[in-house]
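Worksheet: the structure to be examined is printed underneath.
The other protein chains are all here in position, but one chain of the complex has been omitted.
Labels run A and B following the written order; every chain starts at residue 1.
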Amino acid sequence: MTSLPSHTDKKLGLVIDLDTCVGCHACVIACKGWNTENYGAPLADTDAYGAKPEGSFLNRVHSYEVQPETGAAQLVHFPKSCLHCDDAPCVTVCPTGASYKRVEDGIVLVNETDCIGCGLCAWACPYGAREMDPVEQVMKKCTLCVDRIYNENIPEVDRQPACVRTCPAGARHFGDLADPNSAVSQLVAERGGMDLMPEQGTKPVNKYLPPRPKDEVPEFDVLGPYLEPVAETGTGFVAWLDKTLSALPGGAK
Amino acid sequence: MHPAPSVIIFTSLSGLGFGLLFWLGLGQPAPTGWVGFGFFFIAYALAVGGLMASAFHLGHPERALKAFTQWRSSWLSREAVAAVATLVTMGIYAALLVFAGIHVAPLGWIGAVGCLATVLTTSMIYAQMKTVPRWRHWSTPALFLALSLGGGALLSNNGWAALVLLTVAAVLQLVAWFTGDTRLARSGTDIGTATGLGGRGAVRQFEPPHTGTNYLLREFVHVVGRRHAQSLRVISFGLAFVLPVLVLALGLTHVTAAIAVLSHLAGVFALRWLFFAQAEHVVGFYYDKR
Partner (left out) sequence: MPKDQPDLDLSPKVSDEIRKTTCYMCACRCGIDVHMKDGPDGKKQVAYIEGNRDHPVNQGVLCAKGSAGIMQHNSPARLRKPLRRTGPRGSGEFEEISWEEALQTATDWLKPIRETDPKKLAFFTGRDQSQSFTGLWAQSYGTPNYAAHGGFCSVNMAAAGIYTMGGAFWEFGQPDWDHTKLFMLFGVAEDHDSNPIKMGIGKIKARGAKMIGVNPIRTGYNAVADDWVGIRPGSDGLFILSLIHCLFKAGKLDLSYLAQFTNASVLVDEDPKSEDRGLFLRDADGQPQVIDRRTGHLAPWNGEGVEPDLAATYRHKGVTHRPVFHLMADKYLSDEYAPETVAPLCGLTPQRIHQIAAELARVAFEQEIRLDRPWTDFRGKRHEQMIGRPVSMHAMRGISAHSNGFQTCRALHVLQIILGTVEVPGGMRFKPPYPKPATAHPKPHSGVRPGEPLDGPHLGYPQGPADLCLDDAGDPVRIDKAFSWENPLSAHGMMHMVISNAHAGTPYKIDTLFMYMANMAWNSSMNTTGVTQMLTDTDANGDYVIPHIIYSDSYSSEMVAYADLILPDTTYLERHDCISLLDRPICEADAVADAIRWPVVEPDRDVRGFQSVLCELGARLDLPAFVNADGGQKYADYADYITHHIRRPGIGPLAGWRTGEKGLQHGRGEPNEAQIDQYIKNGGFWIEHVPEDCAYYKPFNTAYQDWAVKMGFYDVEQPYIFQLYVEPLRRFQAAAEGIGHRQPPEHLRERLKRVMDPLPIWYAPLEDGYADPTEFPLHALTQRPMAMYHSWGSQNAWLRQIHGVNPLFLPTKVWEANGFKPGDWAQVTSAHGAITVPVAHQASLNPDTVWTWNAIGKRKGAWALSKDAPEATKGFLLNHLIHELLPGGDDGLRYANSDPITGQAAWFDLRVKIEKTPPPDEVKPSLPSQTSPVGQGPKTLTWKIGK
């Protein structure tokens, strides 16, 4: 049903750490693998071995360069999937009710059997989080692995999204962002978690932890205490060495 | 945005069709018999043809009926409901008029309001898109309505109305272009807000997430050359507005009317192509493209 729930008790989502993501695309492929075999139609690929391969993916990793006013340019790897927005425009535009936001946990899903493949929800999403499957012609999007996170057929530790479980760098975190005490909420609070395109008014649930400051000049004086010379030449060094060694415990020769 | 032929045909034809129906609903004219049949046939051909074209845009047209369910929230659903209600209402009105010669004016008025509603809902599908700043503006519904009614007036031989409405539409089009060209830049959304990295310096794409294309790029990232777009604007403006208005101002004959109509239609197609092709979706920022 297309209207948004007025309130969800839980806001399940991801927290993605841009300071840690090394851009390995592991989450992209784990997601493709899980969601090809599970929820809904397989994520298809066309011209798979040809000149223009094109498949549906629910998660993609961009990379950007930032040129600060002074200092070296920085590079940021940037994974992006559905942000499970509180004010999800993709849901309200859907003419069929195929797109909906779950009342229980706020997960935004597409009910593929209702989807007419009009594409409007993808138009409404500012983040490019929805892709039409090239074969099945229904809208595909991140399910937050709804078929994993509650799945009683898998061990409890594994009840988290495929992309989170696989991320080698631990740059992806999953949890309830409505609960201020959850690990994810605390990370967001500590590290200044941010919204993407806040001005679009979508109120994303997923948050991004900004990269930490880079290339900072150390606070201490570099030549000061640490690099104070004890010797300039081999001979001077040996003299210093003799002195220092004799001062060490059990030192006197 | 990808200027898909199906949506261009849909919005252009159904706009004209509902525009024509609007005038017919107002009883301007209220033709009966074969003439009536002709008018209504053209109107229905345009409106229904347009709607059918839009169905080609769907991945699953066989499920199209589901699109009627979400009228409380979805402009597309509202449009579907409005279009069908209007076509049914106008169908009854037309049948009575054409086959029985009975003119039930209030039914026509209701139908005419339905036409307005249908065109408005169509336009709102686009105007609601916060993701496409160029569209998200009062000029979008205004222009859709003016074009629809103006084109309808032209088709229905309401010369003066057509003259006025097409002039209004022309002005609206200029407003849409001039304000639209900078709206993305003024929207407050840029690659900096898209990535959240804007505060640290100038952001540019290093590598895209995939080397080939994908649905998003094909659907939302359509780059039209600026020079190309400018000349197309001039041509489409001339065809859609200037020529028909000149013809209208000089007075209509069968031949000039046909020229005006065809010119207008071609112009509207071109305008719609530009409407989509020039519309920048904010998702383009993620690919450092617009």
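The definition used in the following text is that contacts are C-beta pairs under 8 Å (C-beta built on N, C-alpha and C of every residue); 3 or more make two chains touch, one makes a residue touch a chain.
As the structure is a prediction and not an experimental result, all values here were calculated from the model.
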Original post:
For chain B, which residues lie in contact with the unshown chain of the complex?
Top reply: 204, 206-207, 209-212
Original post:
When the complex is taken as a whole, what residues of chain A touch the one chain not shown?
Top reply: 1-6, 17, 19-26, 28-30, 32-34, 36-38, 41-42, 44-51, 53-55, 57, 63, 65, 67, 72-77, 100-103, 109, 111, 114, 135-136, 146-147, 150-154, 157-158, 162, 165-171, 211-212, 214-218, 220, 222-224, 226-234, 236-238, 240-242, 244-245, 248, 250, 253
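Going forward, only the chains that are shown with their structure count from here on.
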Subject >> chain A-chain B separation of Cα centroids, rounded to whole Å >> reply: 39
Original post:
Can you list the residues on chain B that touch chain A in the complex?
Top reply: 1, 57-61, 63-64, 66-70, 72-77, 80, 125, 128-132, 187-189, 191, 193-197, 200-210, 212-216, 219-220, 281-283, 286-287
Original post:
Can you list the residues on chain A that touch chain B in the complex?
Top reply: 1-3, 18, 25, 28, 52-57, 60-69, 74-76, 78, 80, 89, 92-98, 114-120, 122-128, 131-132, 134, 136-138, 194-201, 208, 210-211
